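Take a look at the following structure, please.
A single protein chain has been omitted from the complex, and every remaining protein chain is retained in its original position.
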Amino acid sequence: MGKRKFKLDGNTYLLLITILLFVVMYAVGMIVFQNKGFGRLQVFLNLFISNAGLIVIAAGMTIVMITGGIDISVGSVVALICMLLAWMMENKGIGAVPAVIIVLIVGLVFGVMQGFLVAYLKIQPFIVTLAGMFFARGMTAIISQEMISIKNDVFLSWANANIYLPFGGIVNKKGVMLYPYVYPSVIIAIVILIAVYIMLKYTKFGRSIYAVGGNEQSALLMGLNVRRIKLKAYILNGFLCAIGGFLFSLNTSAGFVEQAKGFEMEAIASAVIGGTLLTGGVGNVIGSLFGVLIKGTIETFITFQGTLSSWWTKITIAALLAFFIILQSLFAKAKEKSK
Amino acid sequence: MTRFKKITGYGLFLPILCFILVLLINVIKTPSFFEISIKNGVLYGYIIDVINRASELVILAVGMTLVVASSGGTDISVGAVMSVAAAICCFILSGGQQTTNSYQNPYLLGALVAIIIGIICGCWNGFLVAKMKIQPMVATLILFTAGRGIAQLITKGQITYIRVDSYKLLGGNIQGIPLPTTIFVVIIVVVLANLILKKTALGLYIQSVGINARASRVVGLKSAQIIFLTYAFCGLCAGIAGLMASSRIYSADANNIGLNMELDAILAVALGGNSLSGGKFSILGSVIGAYTIQALTTTLYAMSVSADQLPVYKAIVVVIIVSLQSKEFNKIVINIKDKLVSYKERKKVA
């Protein structure tokens, strides 16, 4: 058919490269740090434990990026959510459950505001979310400039409930069988990831997000309500951001102004490394998950290595980011040429 | 009506109005804002403070203006590049030590290398945007992420101190001159930029490429080259700003030098009445925008708003400005106006 023969399209390539990269990195880790126990199942699970919040936020970021937008406010929103939770529970005596419900609503409202400015006033997403970033970080400081530690029993019981896997146990020196475990946050993150995956793949709304990102004009002509779809995407992102913030706070059990700085870049980098196109229309939460895992693996490397400093994470992620961005641009150029 | 339009249509109307507004708030709220005193032959006062503190921002805003004008995008790496420039300068001057009481290498060498590094960073961004055709925000995201990491790598994660008096001159005062040195640097940079734009055809080229890249190609302009140049220049500005910021704290603090400056610089450009989608620009507007932001910051400090809380106000300013600039917003306003008019007419008929 046509002049072009069958070929694996560039986007699938990008995703495969990402997964392969993760597998290779992990395998290298297992070989290099053989003696330090890199190969243990718990080390792998820790990737999820320490990045549960980021997984959810990267999923939201992926949705927004598929529409052709971006959200750089997520780090600040996470800080705001954590602070709000801590402040409500510790300073206002609100119970853990209502507090969580309130922050989820805050996330939604934030999404509505940003979505309105992007979709209905057609202001560049970058500028809108830049303002959102300022706003959320500033509000965090207005609530409290001091760090608030969360001591709410219910909340802490959620945070520290070990859920043991029924397999993969190791006998330690004292002869006690230790099973690998995860926290509830990991379960929540995975469930949400699956839900977003299904939403994107199997619902009308999910597919229209791709359509809008692929060609806004066409989507409009095919009868889709582009504005509303964009608005909804930002609302959903705001909501996921709030959930991500909640999961993040389960890990840190505290709220402070400087929290989650640079988180937005980690989320964007994860999505890009996971094969989400910055130009919109292409992306996949599974890819973004691998993006997060790659970032986690780099951090684990640095911890295991012991002498490398933390800034290597930033540099490596930036290098990967550069690699993938240039790769995307080359794919796009090749596509243009073949036309 | 027409006179009103004439005034509001004037390019610098918005920035000057904002600037006056901020100053007015001060007249009412903190009258001491305008007092200037002399201590030890040096001028002190809020106004001097605003002018002094805004220096880095003004320089960045100049570079950012050109980037926005030529490419319709923003360079979000300037803050990180500042920190890289500061780190490299301190590294050279301290000879790699964590702290030093005397220059290990000549100051000029350090400063020069820092500025060259800034230019190289700008070239990298320019290459990605102009040659690889990557969206500016995304292309500069790479250095935004990597920059502080690289700076930390250079300083080995420590804060490198240069405890030499002459190092503090750039960010402080030179003996016998009542005004801070930064003011002179700003004047030099702004005048130089204006000279380049006025004495060569670069300004016209940049606007032309920013407005209509295809038509510019037909009239013989090489848009990639021009866009590349603006990014390189923006890198240069970031390098100078980095040196300045480092001199103020006579050290290289990789985590904090230039923090959030990219955002302020973009805001300054927008406040200066420049369209963020490129094209016609006014350096003077951006400069006024930068001083407005600093005045606002200082004002809020004077009203005992903490540094952490400041962003809330900036965010509100950003949203108001870009909404006003938005075509859709104008459409909505015109719609409402039409409805009001037709309603009034109907009333008249009735």
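Letters A and B name the chains as they come in the text, with residue numbers starting at 1 for each one.
Here is the rule we use: contacts are C-beta pairs under 8 Å (C-beta built on N, C-alpha and C of every residue); 3 or more make two chains touch, one makes a residue touch a chain.
By definition in this document, contacts and distances are computed from a predicted model.
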Subject >> Listed names "Competence protein ComFC", "Heterodisulfide reductase subunit A", "Monosaccharide ABC transporter ATP-binding protein (CUT2 family)" or "RNA polymerase subunit sigma-24", matching UniProt entry of the absent chain >> reply: "Monosaccharide ABC transporter ATP-binding protein (CUT2 family)"
Subject >> Residue of B:K131, B:K222, B:K331 or B:K344 touching the missing chain in the full complex >> reply: B:K222
**OP:** Give the residue, chosen from B:T181, B:Q207, B:S246 or B:S286, that touches the chain omitted from the document.
**Re:** B:Q207
Original post:
So which bits of subunit B touch the chain we can't see?
Top reply: 199-202, 204-205, 207-208, 211-212, 214-222, 279-280
Subject >> Contact footprint on subunit A, counting only the chain that is left out >> reply: 1-4, 7, 9, 11, 198, 201-204, 207-208, 210-211, 213-215, 217-219, 221-224, 281-282, 335, 339
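Everything below uses one rule, namely that only the chains that are shown with their structure count from here on.
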Original post:
Whole-Å distance, subunit A centre to subunit B centre, using C-alpha means?
Top reply: 31
**OP:** Report the residues of subunit B in contact with subunit A in the complex, numbered from low to high.
**Re:** 74, 128, 132-135, 137-139, 141-146, 148-150, 152-153, 156-157, 254, 263, 266, 270, 276-277, 306, 308-316, 318-319, 322-323, 326-329
Original post:
Quick one: in the complex, what on subunit A touches subunit B?
Top reply: 70, 117, 120-124, 126-128, 130-135, 137-142, 145, 257, 262, 265, 268-269, 278-279, 309-315, 317-319, 321-322, 325-326, 329, 332-333
